[in-house]
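Mind having a look at this structure? Questions to follow.
What you see is the complex with one protein chain gone and the rest in place.
Per-chain numbering from 1; labels A and B assigned in written order.
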Amino acid sequence: MFGAYIDGVVIAAGINALLGLGLYVTVSTGQFSVGHGGFMAIGAYVASILTLKFGFSLVPAMLVGGGCAFVVGALIGLPVMRFDMIYLAMATLGFGEIVRSVLSTIDYVGGVNGLRGMSGVTIWHVLVTLAIVLVLAWLHDRSRMGIAYSAVRQDPDAALAMGIDVRRVKVGAFAIGAGITGVAGALYAHHMLFIDPEAFGFPMSIAIVLFVIFGGLGVFWGPVLGAIALTVLPEMLHFIKEWYLFLYGAIYIVMMIWRPQGIVDRAMIRRLSQLLRPRSAPAAGASR
Amino acid sequence: MLKVSTRPTRIKLCSTERRRMLRAASLLAAVPLLGLAPSIATAESKEIKIGVVLTVDGPWGSYGKKAFRGVRLAAEDVNKAGGVKGMMIKLVEYDNHANVREVPNIIRRLATVDNVLAIIGPFTSGEGEVGFPVANQLKIPIVAPATAKGGIMKGNRPWAFRTVMPDDENTAPVIRHVVKQRSIKSVVIFMDVKDAVSNYMGKVFWPSLFKGLGVKFETVTFQSNAPSVAAQASTVKSMAPDAVVLASSPGDAAKVAIELRRQGVTAQLLGSGGLFGEEFVKSGGPAVEGGITAAQYWRENPDLKVQTLVKSIESRTGEKLVLHEAYSYDIVLALRDAIAKSGVTGKAEDLERDRERIRGALDGLEITGASGHHRLDPETGEVFRPIMQATVKGGEWTVEVIQATKGN
Partner (left out) sequence: MDGALLLQQIVNGLVLGSSYALVALGFTLVLGTLDLLNFAHGETIMGGAFAALVSMTVLDLPLALTFVVAAAVGAVAAAVVYFISIRYVNKTYWAAPALSTVGIGLLLQTGATRIFGTIQREVPDPLRASQVSLEEVSISASQILIVAVTLVIMFALHLLLVRTRIGKAIRAVAESMTTASLLGVNVERTIAITLIISGILAGIAAVLTSFAYTTITPFIGLNLLLKGMTGMIIGGLGNVYGAMVGGIIVGLLETFTVGYWSATYQDVVVYGVMIAVLMFRPSGMFGAKIRKRA
């Protein structure tokens, strides 16, 4: 639509935004996963097999891929919901690595040779999917479930005491987050035209984490901004050539020192909502 | 119970606030577009723009660095000699920071924003897998100095080419010769299961070759990311074969060789063309002495053309000319030849036609460059080079030609 290059960047940004949202849903209940690359892989591989070997078209394949990731997410979410932060990090890390290593042993999906020949992602696929997920996220944010998520993140015991089914919330958050990530994975596979297990290892999982951290955990569109920024930034910084990785590492460090809450945090949301409010009326609405 | 406010917030901005926001928004929107402004070729374009996508980062970074240098030196040399049809070569270089996902973006940018006539690169097979289809789609010729994996070229014709000969082409004649010469009866195939090329070689190529020669073989596997091969070396020792085939990248092969020697395995070391290069010899040291592979490059080739180029390049870099630098250098020469004989005008309005002209000229192009004589196959986009055997003698490669370039 805008020319092959910009289309490509927009698609990549859109897929990354979906990945950010997928992780955000899980993280918004306080469960920090460092293995979402595994869910991305499941979605990518399932969808690719369906389009390559069973003649599915992209959208159903994408949904089935996301569905499989959803199921696996629920299965993972169940045992890990009682884990505390550090165990959760290790467990999800292990999950991501297991998915990657198992995939490389299965010849049917190409093993280490990978799968090639997928295609069919247009800018509309990505934008429509992103729009749908954003709308759902916005609705969720304002719903009772959204508040429950917040409550579980802030204090699971208090949430339990107030009658929230913490178990359902946590496992649900894992499953839904995994599902969105799986859909993003399916789009990724059909955009890159080739995937192999290495694409979904720890570096990918940590890249998704950076989308979320960079953008900010304050609200659901924080990770979207973070993902877009981190997709567009490399395109603008090509002139720094071989210094790029140093900059990337430095960003991690500088962000964590200066602004670990990300670009969009609660303070910024408050300021933005004040900017958009009519001058005369005092700030209203439920504060989070 | 928790209450949720369902009243929508009314957004009403006064004019100054609106103006301010609009200004901020347009500034923010403009920033990314700054980097994307398409380069406008002047009506009288005296430039041939050639794109380069390689990387100095990641496990192949040292190779990428040499490849970049080869391309730059060649462009310098061509321009010093007056350019191509009076037009100077301008390189548009991008580094994909060892990130496979970046490669398609860069190729799209080179093709549609920088408007280059052809692209040199990428380097690894994974990058080729995601890069070649994009170049093919956008109808721009792309020539890679590496990407050894089999099967990539098939779906990406007619626009993708590569100048490294796939292992199964260059290796079989050499190994047949060696097996007969040294009466090798039993072999252990030591393969890296993590690398696609090694996987193919170890699972398909070598077994079928040895079956055909009536040589007994067993397979031992390792993963290149778990760098201790002591266990496997012990296993090999207990098998006591005549020869060990190293089916992995040259660096890993060197490591395996060292471990094998440390454990007292004295078998003959064999490898495919992929093993050939400085890293195997330098990293392997005395452990790889006597090792035999198919050679992909002959620095001491007595051909006058080759020697002139090799010496000229080495005098400027102060280092021995190695395979990937020579290959990359030669791609620029090949492009020069393709442009020279195909009526390329370099004008902005002729961009598509120029690319097709270059592509057509690359089909079947024959050239003798720093890496010797080679020819591009019009059907497959692969390259034909002479079949050569290389033996490690005294810490250096000694090369002998076994078969001249096919189709000669």
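Everything below uses one rule, namely that a residue touches a chain if its C-beta (ideal position, glycine included) is under 8 Å from a C-beta of that chain, and two chains touch if they have at least 3 such contacts.
Note that this is a predicted model, so its numbers are computed, not measured.
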Where the missing chain makes contact, among the chains that are shown: A, B
Given A:74, A:229 or A:245, the one touching the chain that is not displayed: A:245
Option touching the unshown chain, where A:41, A:209 or A:264 are the choices: A:209
Contact partner of the left-out chain, one of B:79, B:136, B:186 or B:283: B:283
Selected residue (touches chain absent from view) among B:258, B:338 or B:376: B:258
Residues of chain A in contact with the chain not shown: 30, 32, 79, 83-87, 89-91, 93-95, 97-98, 100-102, 104-105, 155-157, 202, 206, 209-210, 213, 245-246, 248-253, 256-261
Residues of chain B in contact with the chain not shown: 56-63, 193-194, 221-223, 225-232, 234-235, 237-238, 251-252, 254-255, 258-259, 262-264, 278-279, 282-285
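Throughout what follows, only the chains that are shown with their structure count from here on.
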Computed distance of Cα centres, chain B from chain A, in Å: 33
Chain A contact footprint on chain B (complex, rising order): 2-7, 9-14, 17, 21, 31-32, 34-36, 56-57, 93-95, 97-98, 100-102, 104-106, 108-109, 111-113, 126, 129-130, 133-134, 138, 149, 155, 193-196, 199-200
Chain B partner contacts - residues on chain A that touch it in the complex: 3-9, 12, 104, 111-114, 116-117, 119, 142-144, 147, 192-194, 196, 198-199, 232, 234-236, 238, 241-242, 244-245, 248, 273, 275-279, 284-286
